[in-house]
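Only one protein chain is missing; all other protein chains are in place.
Going by the order they are written in, the chains are A, B and C; count residues from 1 in each one.
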Amino acid sequence: MTTIIPALPVNVRQTMLRQMLTIRQTENEIQGLFLANLVRGTTHLAVGQEACAVGTAAVLQDGDTVTCTYRGHHHALALGMTVKAMMAEMMGKASGACKGKGGSMHMTDASIGLLGANAIVGGQIPIAIGAGLTAQIKKTGAIAVTFFGDGTTNIGAFHESMNMAAIWKLPVLFICENNQYGEYSAVHKTTPITDLAIRADSYNMPGIIVDGQDAEAVYSVVKTSADRARAGEGPSFLELKTYRYQGHSRTDTGPYRPEGELEAWLKRDPIDILKNRMIDDGQLDDDEFAEMQHSAELEVHTALAWAKDEPFPTPEELLTDIYFEG
Amino acid sequence: MTTIIPALPVNVRQTMLRQMLTIRQTENEIQGLFLANLVRGTTHLAVGQEACAVGTAAVLQDGDTVTCTYRGHHHALALGMTVKAMMAEMMGKASGACKGKGGSMHMTDASIGLLGANAIVGGQIPIAIGAGLTAQIKKTGAIAVTFFGDGTTNIGAFHESMNMAAIWKLPVLFICENNQYGEYSAVHKTTPITDLAIRADSYNMPGIIVDGQDAEAVYSVVKTSADRARAGEGPSFLELKTYRYQGHSRTDTGPYRPEGELEAWLKRDPIDILKNRMIDDGQLDDDEFAEMQHSAELEVHTALAWAKDEPFPTPEELLTDIYFEG
Amino acid sequence: MTVITYREAVQKALADELRTDENVIFFGEDVAEAGGAFKVTPGLWEEFGPDRVRDTPISEQAIVGAALGSAITGLRPVAELMFADFIPVAMDQIVNQVAKYRYMSGGQFVIPLTIRSAQGGGAGFGTQHSQCAESWLMNFPGIKVVVPATPADMYGLLRGAIREDNPVYVLEHKALYNMKGEVPDDLQPMALGEARVVREGTDVTIVAIQMMLHRSLEAAEQLEKEGISCEVVDLRCMAPLDTATVLASIKKTNRLVIVEEAPHSSGWGGDIASLAADEGIYYLEAPVKRVNFGGSLIPYSPPLEDSAIPNVERIAHAIRSVII
Partner (left out) sequence: MTVITYREAVQKALADELRTDENVIFFGEDVAEAGGAFKVTPGLWEEFGPDRVRDTPISEQAIVGAALGSAITGLRPVAELMFADFIPVAMDQIVNQVAKYRYMSGGQFVIPLTIRSAQGGGAGFGTQHSQCAESWLMNFPGIKVVVPATPADMYGLLRGAIREDNPVYVLEHKALYNMKGEVPDDLQPMALGEARVVREGTDVTIVAIQMMLHRSLEAAEQLEKEGISCEVVDLRCMAPLDTATVLASIKKTNRLVIVEEAPHSSGWGGDIASLAADEGIYYLEAPVKRVNFGGSLIPYSPPLEDSAIPNVERIAHAIRSVII
């Protein structure tokens, strides 16, 4: 992890910490909702990966765009989706982010630049190429970020997109959250290399390894790559080494994890890392943190209670939004 | 081009030279057939790339398999398809290699290990994974070779296949004939790297650059990689630097070529390189070469005349070979 | 005679074929060590070993290609694409390669290949994880398509598909995995291409498969109380399609309702209707009705998803409409 990490202003640190607490609280509630069958189908939690989202979001500006995956709740919240909109969407309510039509795997909010969470592995990556193309042609100075997992680096769409972004020097950041597993398979079982970042060499693109548990480390590398992209110097590939505490989805408990692995990662919890650093720097004390945690819980519980009472979409909604009717 | 080239036995050299002469003669006749509308649709010639085919074929053994592309006439002939079977297939005759159902883009002969020429860019590559899988599971000691072009290294199927072959340590040789162009686009316009061989690093696989105009250089590298694969040490990626003298297909004359490029490559003609080396080594004189050339012409002309008179398939053939009827 | 679930029937069919023929291999994403995303294939990796039962990277095109390449070189592969919604990710390999490979070569290859996927809606998986795929494959001669609706058919048809010396796509309906049913202990691999009259009737023919078949049977029960006698035909296999059984039923009932778990356009329902409008035209005494998604996609929201997928009431309503 060869990156110097400049300390961020206290207000940025506070925002990142608050967001991580809200994300974790939200994800934990969602797991409960799934078990209670209030969230149907499937759901994928990002507990443990919060720093990847908040560190990136802190860099993004108006006009920048993001595409991500079914495991995208942390990105949506870090970008500014309200917990209410997310909780309502989780339960398929009319007031959800996607009017209840998307669900857990498709948290989308164009108004905050979140162009969509995708349920097809790799499906979101080519779409970011198009967002980067618009930025380049319209000279907006915006960048397009696309998040994906370690397992996704083995699918064709990833490769085609990396190459096209590179040859066109598009302002795209390919951010791989290497959480060590693709579903139930450890990355080394499906991928013959240890550091995915080296795949950037195939496209003559910078490939950088980042400590995904350290929000400030994520911020600093994303910032550098974003500035580079905005300056017209092209795309970058970032490998964020991270870990998901929960199973892959639904009721998976992660029986495939080696003894002690989770425990080791828990010692590098992204919330603790930032929290302790702020305490060391005299920017936070235990009471203030407890208060932060409390307000996160309050926000999530309020949103949850509200969302539960929200109405489902009316039947007519089935046939709307298929085509733009003008 | 960092490869030491051990001289091959004279009989191997003679075979390779004869095959190259036959291939070139055949390809030139095919162009005429296309212009005469006796070959319909499209056709893709490999004139200039002969050494890639004969150098590889000289390494292969019974049981080894090959998948290749629409630009695969040289491979078919090098593997042992008769000019008659090819010419008849070109014209859609019943006695063609594929009963006339395949045509110029699908020269296939399972009896010589040629598992198919594909008209979908990249389509042939995953199929070689399966051939390698059979060899590995049945421990046949066979290898699976798949040929593709420079432009094909930008398509998803290439990436997925490289990764799967590497993680399973399959006996597969990925042989890229980098003939400098994908259709009408120079490789540097579509691909942000100069040496495609470095893409092998993404899969922890050897990536070797070879002089594709030198049949013996091709032989020696393919041999080394084949032995490695047979020994269970996994796949290799070979980039054969070569050039197609003709246009991409049909009536393309190659207007996109920079001034003098073709001429420069003609100076490194694969037939001349081997011929002159044999002359220098006292293994060939001008009369013998003229004789070789003459017999190649004779073989091709005879086959062509024969094929022209062969019958087309009977109408019933339309509905056979869709399913195996047992 | 033992009672097992549709899910167990898949596992048993795979295990029995892996046991019977050493050329049978099985691979897909997380199908081996983890026993599959739907826990359909537990125990196979343990019994048959990592050479014959493999987990793959997330590379659908390479998975299908690996199946095709191994099938034409002497193995009898079974590949899994987890959700049928992922078929488009590997569509070229399936429809341009697998389905055409024998034909393009002039018959040089025998392709004993099976691909399996879970399909269908009703479980809240959302727009990209709930589709039925049989119609996507049927416009491509060269690949057979099987759609079992019961544990016994699942077992017999999957074994039949694996034994088949041609490419076969077996589509399993997610919503049926927990369905229990009797499977004779000596049940043999079944031939592909035979529909079955699941319920005899005289007034109207209902053609359906999988989840829609079971809902159609429920509708038939209800309508019996109203004095309407429904004959229900389970196609079981979409390619080859058993048109004789369908025609015989139309000849008998003179009325036809087709129930599809899919959008209306360019689906198999049109072929059944066109069969009726051609060879069956003189039997028909009422309009041919199709019950399907119409022009809608599958939304996540539970009540919306329920309204997209034909339910017993909608099916019954369509049937009544052709009786009066």
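In this text, a residue touches a chain if its C-beta (ideal position, glycine included) is under 8 Å from a C-beta of that chain, and two chains touch if they have at least 3 such contacts.
Because the structure is a prediction, the values reported are computed rather than measured.
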Partner chains on view for the chain not depicted: A, B, C
Chain not shown: contacting residue from C:Leu44, C:Leu75, C:Ile111 or C:Met138: C:Met138
Which residue of B:Thr191, B:Thr242 or B:Gln293 touches the chain not shown here: B:Thr191
Residue of B:Gly182, B:Gly212, B:Gly234 or B:Pro270 in touch with the missing chain, whole complex considered: B:Gly182
Contact set of subunit A toward the excluded chain (per top definition): 65, 67, 96-102, 106, 108-110, 115-116, 118, 120, 123, 125-138, 144, 156-157, 160-161, 163-164, 167-168, 320-324, 326
Missing-partner contacts on subunit C, residue numbers: 85-89, 91-92, 94-96, 99-100, 103-104, 126-128, 135-142, 239, 241, 256, 258, 262-271, 273-274, 276-279, 281-282, 284, 286-290, 293, 295-297, 299
Absent-chain interface as seen on subunit B, which is shown: 40-42, 92-93, 96, 98-106, 118-123, 151-152, 154-156, 182-185, 189-191, 256, 312-313, 315, 317-319, 322
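Here is the rule we use: only the chains that are shown with their structure count from here on.
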By mean Cα position, the chain sitting nearest the middle: C
Length of the line joining the C-alpha centres of subunit B and subunit C, rounded to whole Å: 40
Cα-centroid distance, subunit A relative to subunit B, in whole angstrom: 45
Rounded Å distance between subunit A and subunit C, as computed from the means of their C-alpha atoms: 36
Multi-chain contact sites of subunit C, meaning residues that touch two or more partners: 56-57, 59-61
Where subunit B touches two or more other chains at once, by residue number: 156-157, 160, 163-164, 167
